[in-house]
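Left out: one protein chain. Kept in place: all the others.
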Amino acid sequence: METHRDDMGSKIGMWLFLLSEILLFGGLFILYSSYRYKNPIDFHLAAWELDRVLGTFNTLILITSSLSIVLSIFFVQKGNRRLSGLFLLATIFLGILFLGIKYVEWTAKIGHGLYPNSPRLLGRSKGEILFFGLYYSMTGLHGLHVLIGLFILSAMLVLVMKGKINEHRFVPLENTGLYWHLVDIIWIFLFPLFYLIT
Amino acid sequence: MTQNGVLEKTYPAASFYDHQGKYRGILAWILSTDHKRIGLLYLGLILLFFSVAVFFGFLMRLKLIAPGFPLMKPQMYNAIFTLHGIIQIFLVVIPAIPAIFGNFFLPIQIGARDMAFPKINLLSWWLYASGAAIVFLSLFTAGGPIDTGWTFYAPYSLRTTVNVPLAVFGVFILGMSSILTGVNLVTTTHRLRAPGMSWFRLPLFVWGVYATAWVQILATPVIGITFALIMIERYFGIGVFDPAKGGDPLLYQHLFWIYSHPAVYIMILPAMGVVSEVIPVFSRKNIFGYKAIAFSSIAIASVGSLVWGHHMFVSGQSDFASVIFSLLTFLVAVPSAIKVFNWVATLYKGSIELKPPLLFALTFIFLFSIGGLTGLIQGALAVNMHLHDTYWVVGHFHYIIFGGMGFGFLAALHYWFPKMFGKMYDMKRTIGGWIILFIGFNILYFPMLILGWEGMPRRYYDYPPPFHTLHLISTIGSWILIAGLIWIFFNLIQGLRRGEKAEDNPWKGASLEWQIPSPPPTHNFEKIPIVGKGPYEFG
Amino acid sequence: MFVSWATGLSGEVVDQVFFFILAITVFLLGLITFLMVYFVIRYRKKRNPQPSDIHGNIWLEIIWTIVPTLLVLAMFYYGLTGFNFLKKAPGDALKVKVIARQWSWLFEYENGVKSTELKVPVGKPVKLSLTSQDVIHGFYAPAFRIKQDVVPGMTNTLWFQPTGVGTFDVFCTQYCGLQHANMVTKIVVIPVDEFDQWIQKRGKEIEATKGKPGGAQLFHEKGCVACHSVDGTPRVGPTLKGLFGKEERVLIDGKEQTVIADEAFIRTYILKPNTYVVVGYPPIMPPQALTEDELTELVHYIKDLK
Partner (left out) sequence: MKNRKYRTYILVWLALVILTGITVSMAGMDLGLLSIAIVLIIAAIKSGLVLSYFMHLKYETGLLFKLMIPIVLAALTVFIGLTFSDVAFR
């Protein structure tokens, strides 16, 4: 029996998985909106302490990485595996940059004594404790998704270089792209919710 | 023996048991991507866990046989009722029908050779097995067996010294398994229907599993993140559920029930699908109101996702929320009622043979009706103030889950047994087992309704003497029930060992799984069939 | 056989709604069951070998959609009216604070009187405001058909109006740990003048001590008594009889050591219970919020338990 291959099916499966990813973050958004509603002033004050410049920079990085992966798919479909690989490499680079900046941000906050259960944070108001609790769990979960994405992207890079992904068979790369875009979209919401609304 | 003459039986094909794949022995099973083998893998584990959980239930009932009965210490009782709940809910009832019968029969019923993603299907089973292993590992590590109740309510679950993080991690893994199964089932239903298998020619079991799969995809992640937060909270103290740090314990309950109420529909919808399969076959006539049943599955899945707040009427949530949730709760009863009426109407003017599958299906209707109707009583705002968190609720959900889903499961098992194993069980003996089980069931659970109405709170390891009589009756019922279960499963095992060879279509069913050999060959269909009529047209 | 017949206004209201819905549901269950059994017998294969081909009946289906909808809406509405009654306490109600903790109840009246049982006058509405010191508990008085969770960080309310004297059970209904099943107390309904006398007498006692309860009283009010005996029998926690000056085997950060139960030890233990864990007992003692005066009194009391 021939091996069954259904590109459209794979894409549907990926999308369904992404829907459940959205709801995974959805649970956190429910918490965020409820706690923001209950502690508007504390959230306002706490948001001032995040570094808006770094946040903006990270947003631009992710947006650009979304462009680079979409171009990588575009070129593999055209049969240009070299350009496709280069754009994949760029995406990986941007992802690492994102995590690097995130690392700088977190360590700065932790250096200031603002981390869950820190004596300094416990001395603050309850709304601020919640803000930072949510900040760490939401950006942390997002960062974890970026990290997982980086592993998948690297695997894709190998496959593209080996020619296992080519102009006839590119659905795995497309699905990786879908995942990466979703990670981008979640950041598009996290960024204003934590850094901008003050 | 054909579906409109298009399904030619040209093969003497070997059954999937005899399939010679890459691996031998046990590996040929636990590394197989064949949906039928994976279905049986689930069956094996689930029956194992079910018997463990039944044993815990038996111990609980034994402890409650008399006030002050010195069988075990409070901590032990608290751990046992927690484990009974966690195992039955997360390891048995949620995966049972979709993962066993959905896996085995959904592809065959829509005329496919396998699931859309066979490898992911195997991965799901491995995640399920590892999640279960982690839950059991949590009993012997760190602080020992969990004592939080299966609900893990914060802040108690944040404070207790037992091994909560590992247990919730195990459940988290089970959730991933459930999501992947859901993705697989939805994609399969969309992509792999045979030519001619239009949406309204799908067997109603497929509709039930399909609706369930959507709930699995959309609701499971919410509890995933909630349990992840419990873990993070315990390790890092982020404060999101801890009132001492501003967290709101009621938000934990919202997130928990956003999944865990629809989970009840994950349990019951596939069982309803089974009943919708069995009744027409044994009445020899088309199901009454096919579309109403199909759409009510979707309605139950969607409206059922909006009623979680009825677990929180006395929690201190706003009165406004309670009113809305109560209204929605009453409304979700309507599609369930429609199904029941349609099933009963299908019997009308049929040519009925009361064989074991039908017997279990009709028992489902009776017990599920009691469960549903007691649900209406406790869904009323005023009455809920009295009945919430009492034995009434314990009785109610056992009528739904065991009486509904459990009997649906037994119906499915007896209906598809000859197809799955190619052997027939002794039907007369099944009837005997059914009588014992049915009597035991009602003696066990009906007194709980009265106990609850009298004010007996749940999760008590001991109780005041006035409640003694009913507790005693209930405990005796548990023995009868277990005897019935043993009888029924013993009979099936006997059937497996020395039952007659089953015919390909012993019940003269019209859906696709009955048109192929028993047990099915590895690839189900030699040629993908072309479907020309509905699943209940017996002609 | 019934443990508790309904009492109080709330009891009557809840029972009315309950029996209204019960009647409808019993009828529906009877109807479904009857039809099911009747069809199976009437249309069995022997008697009816040829099934009729019926796919559906649109009018029947419309009817059995609309009628149940109306029925459940009626049930909802009836439940709602009862709920409105149960949720609106009259303004002149007697106000009592309820403090729940693992695993005991404390009731505090407006004039500062504290009691471990809820004494109330007959015929008067009583409004409870419920707070918890640790985890979620549930205040449940089955005879009155009322229940409300007690959530830390929130103040929930509940009211009832007893219509006859008597003693009624109070249970904890939200699972709260080891001694959940023992977290019980009583509502004692007494005649109005008796109640007035009692509360005034207790009020005067409090004035006499200038609101400073003695150690023995604190021992009860703060719930210590739920787990510790003073007569030598071990309960959830060790007995406190003869504790002072005794050598205790304790775990500090998981290491077993011997310490002498001096005053400092007892103080630390009360304020931060799980710094030490006495060997052989579970590490579950909840921390207590005590004033310095209360702590001193309590420690004195424990020192004297010989």
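Residue numbering begins at 1 within each chain, and the chains themselves are lettered A, B and C in the order written.
Here, contacts are C-beta pairs under 8 Å (C-beta built on N, C-alpha and C of every residue); 3 or more make two chains touch, one makes a residue touch a chain.
Since this is a predicted model, take the numbers as computed values, not measurements.
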Taking the complete complex into account, which shown chains does the hidden chain touch? A, B
Touching the hidden chain, out of B:H254, B:H311, B:K339 or B:H386, is B:H254
Touching the absent chain when the full complex is considered, from A:L67, A:L86, A:L99 or A:M161: A:L67
Absent chain, residues of chain A that touch it: 11-12, 15-16, 19, 22-23, 26, 29-30, 33-34, 37-38, 52, 56, 59-60, 63-64, 66-67, 70-71, 74, 77-78, 177-178, 181-182, 184-185, 188-189, 191-192, 195-198
Against the chain that's been left off, what residues of chain B make contact? List them. 190, 218, 222, 248, 250-251, 254, 258, 305-306, 308-309, 312, 316-321, 324-325
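The rule we apply is simple: only the chains that are shown with their structure count from here on.
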Between chain A and chain C, what is the separation of their C-alpha centroids in Å? 46
Chain B and chain C, separation of their C-alpha mean positions in angstrom: 32
Taking each chain's mean CA coordinate, chain A and chain B are separated, in whole Å, by 35
Among all residues of chain A, which ones touch two or more of the remaining chains? none
Note the residues in chain B that touch 2 or more other chains, in rising order. 247-248
Once bound in the complex, which stretches of chain B touch chain C? 74-75, 78, 147-149, 153, 155-156, 159-161, 243-244, 247-250, 283-286, 288-292, 314-316, 319, 322-323, 326-327, 330-331, 333-334, 337-338, 340-342, 344-345, 347-354, 362, 365-366, 369-370, 373-374, 376-377, 379-386, 388-390, 453-464, 466-467, 469
Contact footprint of chain B on chain A as seen in their complex: 1, 4, 6, 8-10, 12-13, 16-17, 19-21, 23-28, 30-31, 34-35, 38-39, 116-117, 122, 125-127, 129-130, 132-134, 136-137, 141
Please output the residues of chain C touching chain B within their complex, sorted ascending. 1-4, 10, 13-14, 17-18, 21-22, 25-26, 28-29, 32-33, 35-36, 39-40, 43-45, 48-57, 60-61, 64-65, 68-69, 72-73, 75-76, 78-83, 85-87, 134-136, 138, 140, 142-143, 145-149, 151-154, 156, 169, 171-182, 184, 282-284
